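In this view, the complex is presented without one of its protein chains, the others remaining in place.
Here is subunit A:
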């Protein structure tokens, strides 16, 4: 954890505008770094255990089996006995949404496009749920990685199942191996929009063709 995590006022919403802005920047960096480190793509704002996406190259525990992680430590420093309140957490999320790095999940009016940030819902009550996507890599960035892998392995024109992409031996070294399936879908949708891929088949066994 970075030094500000041990700074008690970090968990209090600062009254000075400039200080608050600096605080938001630090919090959003911390959230992204934490999620990137633990390979979390979703976060529960109340700290409910979230499954991590395992990647055989980084995960030391059982490979290919996601396990839930208690993320309360992110917003709650037990040693200091300080925690960021839920409204303040939502402010951080709002800030991340503005950067296109977060998105509420399952809210009635959430935008489904990959990179779209806040705007339609600014207040905490609006689009607020408990679960958020944390895009330490946006769907566009994941799409870029998939595209790079496709080109690098000469898979243009070939057809793969989504399962193969996620869990197949062929993608073992790739960053997106073991990624959350929903997120991969978002990434693939980006490629579809760009005309670089086509998705077909039934929900249980989707296939992708790359161009």
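Note that in this section a contact is a pair of C-beta atoms (placed from the backbone, for glycine too) under 8 Å apart; a residue touches a chain by one contact, two chains touch by 3 or more; residues count from 1.
Convention: contacts and distances are computed from a predicted model.
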{"item": "Chain not present in the shown complex, as UniProt names it (candidates \"ER membrane protein complex subunit 1\", \"Vacuolar-sorting protein SNF8\", \"Essential protein Yae1 N-terminal domain-containing protein\" or \"Transcription initiation factor IIA subunit 2\")", "value": "\"Vacuolar-sorting protein SNF8\""}
{"item": "Touch with the omitted chain, as defined above, among A:8, A:49 or A:87", "value": "A:8"}
{"item": "Where the missing chain touches subunit A, by residue", "value": "1-12, 14-16, 18-19, 21-23, 25-26, 29-30, 33-34, 37, 81-83"}
